[in-house]
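Missing here: one protein chain of the complex. Every other protein chain is in place.
Up next, subunit A:
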């Protein structure tokens, strides 16, 4: 027993020396929910463990940095828990004038706070910058709120990342108004965007309903 405790302590110390350990207590309906995330850094990437009530995930996340050209992150996680096994695969980032986020997964039952989606879920978001002041975007989502992933795995599309270009040297770029994350939607969502100068319009599909309705950002 003592040997096991020492082994666990050494293991934990090793993990903390080369990684991260995050414990959280989330206040969300129906009550408080604890969560634990641990990551072990490798030469390239990280192996991580995520624990929430009645669900656990083990995965690998890596990244590719292209200097001033761009950055790409990718990952894969397998899950076990209430309802059965599940998994998520994602790749997201940008290079030059292109940015994309692709994410697909399956989970028989959601487990808040770390695993909010349920069933087959996914999102594909593409953005293209044809000129410094213009951004074209397309987003498809299923059972996932449009915009940044609520699970925290989305690193390349942080809040405010869905943005329009402004001439450099005139202060920070203006974040676009975007749909606030809501509960998972049971529909496929299609959305196209085009932005120029200080204006941007979105074209929510009929099935998207109110989720992404918004007007020009200024």
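The working rule: a contact is a pair of C-beta atoms (placed from the backbone, for glycine too) under 8 Å apart; a residue touches a chain by one contact, two chains touch by 3 or more; residues count from 1.
Here is the rule we go by: contacts and distances are computed from a predicted model.
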When you check the chain that is not on display against UniProt, which of "(2Fe-2S)-binding protein", "Dihydroorotate dehydrogenase", "Outer membrane lipoprotein carrier protein LolA" or "Peptide/nickel transport system permease protein" does it turn out to be? "Outer membrane lipoprotein carrier protein LolA"
Touching residue (missing chain; options A:19, A:53, A:70 or A:102): A:70
List every residue of subunit A that touches the chain not included in the displayed model. 63, 65-71, 73, 93-99, 127, 129, 131-132, 135, 155-161, 163, 165-168, 172-173, 175
